[in-house]
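The complex is shown incomplete by one protein chain, all other protein chains being positioned as in the whole.
Coming up: chain A.
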Amino acid sequence: MSLIHEIDYGTPASKAEKDVTLSIDGRAVTVPEGTSLMRAAMEAGVQVPKLCATDMMDAFGSCRLCVVEVEGRNGTPASCTTPVAEGMKVSTQTDRLKAIRKGVMELYISDHPLDCLTCAANGDCELQDMAGAVGLREVRYGYDGENHLGKAKDVSNPYFQFDPSKCIVCSRCVRACNEVQGTFALTVSGRGFDSIISAGTQFDDFLSSECVSCGACVQACPTATLEEKSVIAIGTPEHSLVTTCAYCGVGCSFKAEMRGEELVRMVPYKDGKANRGHSCVKGRFALGYATHKDRILNPMIRDHYSQPWKEVSWDEALSFAAGKIKDIQAKYGRGAVGGISSSRCTNEEVFLVQKLVRAGFGNNNIDTCARVCHSPTGYGLNSTFGTSAGTQDFDSVEHSDVILVIGANPTDGHPVFGSRMKKRLRGKPGQPGAKLIVIDPRRIDLVKTPHIKADHHLALKPGTNVAMLTALAHVIVTEGLIDERFVRERCELDEFQEWAAFVAEERHSPEATAAITGVPADEVRNAARLYATGGNAAIYYGLGVTEHSQGSTAVIGIANLAMATGNIGREGVGVNPLRGQNNVQGSCDMGSFPHELPGYRHISIDAVRESFEELWGVKLDNEPGLRIPNMFDAAVEGTFKGLYCQGEDILQSDPDTKHVSAGLEALELLIVHDLFLNETANYANVFLPGSSFLEKNGTFTNAERRINRVRKVMSPKNGYEDWQVTQMLAQAIGMDMTYADPSEIMAEIAATTPSFANVTYDLLDEKGSVQWPCNETHPEGSPVMHVGEFMRGRGKFIVTEYVATDERTGPRFPLLLTTGRILSQYNVGAQTRRTENVVWHDQDLLEIHPHDAEQRGVRNGDWVKLQSRAGETSIKAKITDRVAPGVVYTTFHHPMTQANVITTDFSDWATNCPEYKVTAVQISPSNGPTEWQEDYRELTMESRRIVPSEAAE
């Protein structure tokens, strides 16, 4: 194994279709028009010395190291900024060029500390490389002239440092921050020799500035000026493997750079098609949890959750668990046990969990945490388009003219895609940016951020998405903006007509619905016109759409809009759910829902069931199993007694905590399989330690249906990869399961699931990744879906009646609470809370409008009591006009906040996806945590006691 070196072509690839042929040092090379000489040279195998250019951003032309000579032209142009032309003859190495380069390097080096041997970037420094490349042997200026040496380092960021004395002011960091990340946190201040790089204003350091710690600048820096602290501490890496981030649904590819079994750093992989060489703070830096001291590495059991844990051998834990499963089934019936699989685990792992439940437990009580986030996407897109997945790849956004974001906050929730979207919104010289419509109760960052301003921000009341979507449809139908040809050729006409007649009713007009949504009618009309007529229009949506009692209806409403305007089936358009967790798409694909087998095929279809029955040698149930909320109901009723919970913290992540804990308490067996003693484990009696994504092989499927490889870079600290743990449990209950490698599980998936038919690890290794469907008709996968026809044949319009949620405000609970997430933390925070990311977010805060705060005598930073019909908790207030009067907002990353004590058990009508996004609440000043929070803290401490195993004799 060695370090993967990616070629730096110096400037981005040109997208032009016309080719140009020229000669470089006598070699002929053909490249697209618009390519720089530098890139063309690299294509021809000639590396021109360079410092300020790198292919992640546009050329700048400041260092003058990359000069070349062109026959018939005067002077020595910079190769990074000079485009190719037909028949050009270029020389990259002449006496004149050599002299210029030496002179340039001499100047740089005279102002650079010469501590190379002890520098963290030693061996990984482009300045060093260039000094070697140009043959620099002496520095005539001496080192005692005016210089920048000895400046103070900025070490405020937990993950990287800034050492200004090593800076060569190439501005690669500034351009990375502007062009790639889109945060505009860095500036070059001063001029000429005095210029220096700084974050934020002159009073700021990196931590206090706008910097979001994505690390793009660190990656871009050719010197040790911006350097990962881990490299400073450990040294440079010696080998690397390409793997996939385990945080969010963007699914960024990284090189995990290692020294032995120690992870030195994660570097985004330029060939990664989801991220194209970029990353966010979580994927690049927040890895500390994998080696955190809280990780549990030994299996543990106890008879009851009130007792302390006892560390035991794997054998003992597994036979204890298997014995209980058998007892429960014998006593309460075969349907009294079930499993929950995790959207954080690999495809292979979730496939095994559903197999364990269906073929081993002999029932269909398998659900996944996607239930609580994107199950309405499954229902909505399946009913209208015929399959449950986003229609585009991420690259598609580069071709959009109008972007509609509803109920999603890409810059926080899906940061790398957020950056790619921002790039398209900013546009570039000669190519104006895309227009932007944001539909969200809260002023998310995208609404106004450097060089971007939403054309329309429809700040609707929480819970009124369906009314809004139907109003937009009303405008499109009644103003004649339908794409008639598309509808005629591609959709079911009867359904279309019924739908059109329905939305055209006056009661759906923006004027009539303004009272419901709180958004002025004009705004809605203008947004609808823009979406329908602005060119390629793409919709991106998130949990703000799905987590409602009408979540499924809203997804249908979105699909209707896209079909009505013909925005489906080509680049730049489409309907795209932004998935929360890294493998939500995959866990849904892999048959983790109780009603369907892998590939979204209903369990009642005989032929589908038979194909699995034959392979597994069992008779499967043709009835749907219990969904997560139904499991808790059944547990409270006493008919559901045993649960295997893989990598999911249902107690913290599911709504109405009190109901969930009542369900968990009633179980006789709760197996928690996780990295940490999570909140759910408070009620567990078997704990099986899990492995991190760095410790296993497998695949994740991201929000664009892209199947990416996860590669093992270190041995599992707990001894086994998660699929092995599930397999051992399966064996313990008597199943015949003997996979030697996850690739064998993928082979079984491909053999049984038509949309995965061609997927093999070999194909993934060869292509890097593929997007399903990947089968005979699409041998290399499908970047865009529904091209000639919909998966279901013709697209189906479905009527979307707005039904107000029963969770209403009233005199006792006059405010609406909605929830979300922030950049530096991830979901329930089990991982990110165990990293340095806490410097950005050490507690959840309640955002409240100044008007509401004043009425209640609440000041910024005060503790407030937050009460709903379900319960109460305390949290600190943050006063801001990001939220409208009447709306309050919080995140749910910290267990002590117990935000889900507040949320109710209302749920989506079709899928039971909980209504996280709307809860009627009241707030009042308070002194600190509530009694429940204190009790809870105590219970948690109690239930986490561990008695170590007695030392073996």
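Convention: a contact is a pair of C-beta atoms (placed from the backbone, for glycine too) under 8 Å apart; a residue touches a chain by one contact, two chains touch by 3 or more; residues count from 1.
Here is the rule we go by: contacts and distances are computed from a predicted model.
Looking at the choices "Glycolate oxidase FAD binding subunit", "3-isopropylmalate dehydratase small subunit", "Transketolase" or "Formate dehydrogenase subunit delta", the name in the UniProt record of the chain not drawn here is "Formate dehydrogenase subunit delta".
Of the candidate positions A:620, A:651, A:703 or A:888, contact with the unshown chain belongs to A:620. Considering the whole complex, the residue from A:157, A:243, A:275 or A:630 that touches the absent chain is A:630.
Checked against the full complex, the one of A:339, A:415, A:557 or A:594 touching the unshown chain is A:594.
In the complete complex, the hidden chain is touched by one of A:4, A:207, A:232 or A:799, namely A:799. Contact with the chain that does not appear here is found for just one residue of A:132, A:432 or A:734, A:734. Taking the complete complex into account, residues 326, 333-335, 359-365, 498, 502, 549, 552-553, 594-595, 602, 604, 616-627, 630, 633-634, 639, 730, 733-736, 799-801, 803, 905, 907, 909-912 of chain A touch the chain not shown.
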